[in-house]
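First comes the structure, then the notes that go with it.
One protein chain is absent from this view; the other protein chains keep their places.
The chains carry the letters A and B, assigned in the order they are written, with residues numbered from 1 in each.
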Amino acid sequence: MIHSIPAVLASLVPLRASNAFWLPEEGTAAAGQVDWLFNLILGISVFFFALIAVLTIYFLLRYRRRQGIEAGQPPTHHTWLEITWTVIPTIIVIVIFYFGFTGYMDMKIAPENALEIQVTGQKWQWLFSYPNGHVDPDLHVPVDQPVKLIMTSEDVIHGFFIPDFRQKMDVVPGRYSTVWFNVSRPGKHIIFCTQYCGRGHSDMSAWVVVHPPGEYEKWLTEVGDEISKLPPAEAGEKLYLTRGCKQCHTIDGGASTGPSFLGMFGRSETMKDGAKLTVDENYIREAIIDPQAKIVAGYQPVMPTYKGKLKDNEITVIIEYLKTLKR
Amino acid sequence: MQESHQQHGEHRSAHLAHQFDTLDQQYQSGKLGIWIFLVTEILLFAGLFCVYAVYRANHPDIFIYAHRFLNKNLGALNTAVLIFSSFTMAWAVRAAQLGKKRALVNLLAITLLCAFIFLGVKYVEYQNKWKEGLLWGTHYHPIEEAAHAGEAAPADSAEAHYTGPPNVHVFFGIYFLMTGLHALHIIAGMAIIGWVLVKARRGAFSPSYFYPVDYAGLYWHLVDLIWIFLFPLLYLIR
Partner (left out) sequence: MNTVSSPATPAAAEPEHAASYLQDGHGIKSWIMTLDHKRIGVLYLISILAAMFLGGLFAMLIRTELLTPTKTVMEAETYNRVFTLHGAIMIFLFIIPGIPAALGNFVLPLMLGARDVAFPRLNRLSWHLYVIGALFAIYSLIHGGADTGWTFYTPYSTTTTSAVVPIVFGAFILGFSSILTGLNFIVTIHRFRPPGMGWFRMPLFLWALYATAIIQVLATPVLGITLLLLIVERVLGVGIFDPTLGGDPVLFQHFFWFYSHPAVYIMILPAMGVISELVSTFSRKHIFGYKAIAYSSVAIAFLSFLVWGHHMFVSGQSPMANMIFSALTFSVAIPSAVKVFNWVATMYKGSIKMDAPMTYTVAFILLFGIGGLTGLFLGALATDVHLHDTYFVVAHFHYTMMGGVLMAFMGGLHYWWPKIFGRMYNEKLANIASLMIVVGFNITFLSQFIMGSLGMPRRYYNYRPEFESYHQWSTAGAYLQAIGFILVAVYLIHSLRRGRLAPANPWGSATLEWRCASPPPTENFAQQPTAGDPYDLKPLVFDPKLGGFTYRAESAEGVA
């Protein structure tokens, strides 16, 4: 019974218009519940703030110090008054706690039939792995279908936040965390990283693309064999842009966390231990699968391994792409 | 209080600091202060005990496996040494209260000696762990002989046929953090007892002024008490 109060009231009050100033678009039904609670607390807060402010200002004006008029001496305490203003806030916070907790649990427990998508956070990109093995920098989901994200991090803690869904969860290395949602309309929604993670923290965003009925499956099969359809170098470039290479390796010779890819293929590099080698197919392959094995002098061993995250044909097209980046 | 206040500047004890009215007030303040300080010390260690509890609860296998590499006999010896030193310290406080200077000096010296013995034993233990490569985190590189150091360790626990649980180094990380922080407190305690000993030799204490001995004693008992918790938690796991 009490559970349905937010939903019933939310349907009665035309909140959407008034929310536009305070809150982002409501992408899911759950977002509407959160907004209902938000507005409830806002109403309570405005009331109490107004009460305190009006009393304070009234007292300031009414009882300002005047020549010859001394302060009155009303009682210095009043038990019933004090009990009243202890009990009323207590009741109010219990109510807020209750709705906060139940709303939270609804957003926490995913339905059994949810579509599962794997999410990996790494400095400074999100990667979404779909059931068919495709990995994408954006989150594609079907409309009207519960989606459950199973998230982990490659390096430091990140925060996965979709403002339009009012959903947020930290993404922690070495363990899995989840969020779920069910989007009611096709559209596009931003994803932010909310746990500070270094230089690119504020650029670590992605999009949720909500497909109309039937479109999601179509998209999935299309991108599933994209690599084999595109010319190798073009496919490699796509992977460079979407799979977290560009965050640390430039293609214009500029300095970054890792060596620039410009003119890298065939170049002779000095390693940290002083050894020299020529960058060929085998070295690149090793550097992708076991990045700490040989580190180019002057760089930190910070690259995460792509073992199991890039397939053999994907590594091959990346190598083809690197060959095109000649000075 | 009022009367004593008026004595300010007249015939005050040389030991009475200017902000106090009476020696008793000074003694009580110092005692309250030292107790609060001991509370902060307990809370400092409490953090490490929490780390211990969390990892013990989540990975009991690591603790069961790894504790066998610690030498129970040396740990027990150290426990006995510290309990004995607590006894001599308490006796020293009594001697100070009664004004027995010789006894005080001797008892403090014995306490200090016990502390040295404790650290000596600890050094031997640490050195063994170092040789065996049983260190923390990134420095954990156990060598084959380490397997034979523990009484019940499996014979084939060289890295190649390693049968223990993963991340055993966590135990040694906790072991070194807890015993290391404790050892630092022993060293601080030795400095304090040493200082009290020097003052006692000069005859600075009397039945009306023995607080520093008392305070040092309280601190020393706490350091001993912490070890009495550390010993079973680290050495005697079942």
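Keep this in mind: contacts are C-beta pairs under 8 Å (C-beta built on N, C-alpha and C of every residue); 3 or more make two chains touch, one makes a residue touch a chain.
These numbers come from a predicted model, not from an experiment.
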### Task
Would you mind listing the shown chains in contact with the chain that isn't displayed?
A, B
### Summary
Filtering A:L23, A:V135 or A:L325 for touch with the omitted chain leaves A:L23
### Task
Tell me which residue among A:G174, A:G254 or A:G274 touches the hidden chain in the full complex.
A:G174
### Query
Among the options A:G200, A:G263 or A:P291, which residue touches the chain absent from this view?
A:G200
### Query
Going by the touch rule given at the top, which residues of chain A touch the chain that is not shown?
21-24, 33-34, 37-38, 41-42, 44-45, 48-49, 52-53, 55-56, 59-60, 63-66, 69-74, 76-78, 81-82, 85-86, 89-90, 93-94, 96-97, 99-105, 107-108, 155-157, 159, 161, 163-164, 166-170, 172-175, 177, 190, 192-203, 300, 302
### Query
In the whole complex, what residues of chain B lie against the chain that is missing from view?
1-2, 5-6, 17-20, 25, 28-29, 32-33, 36-37, 39-41, 43-48, 50-51, 54, 58-59, 136-139, 166-167, 169-170, 173-174, 176-177, 181
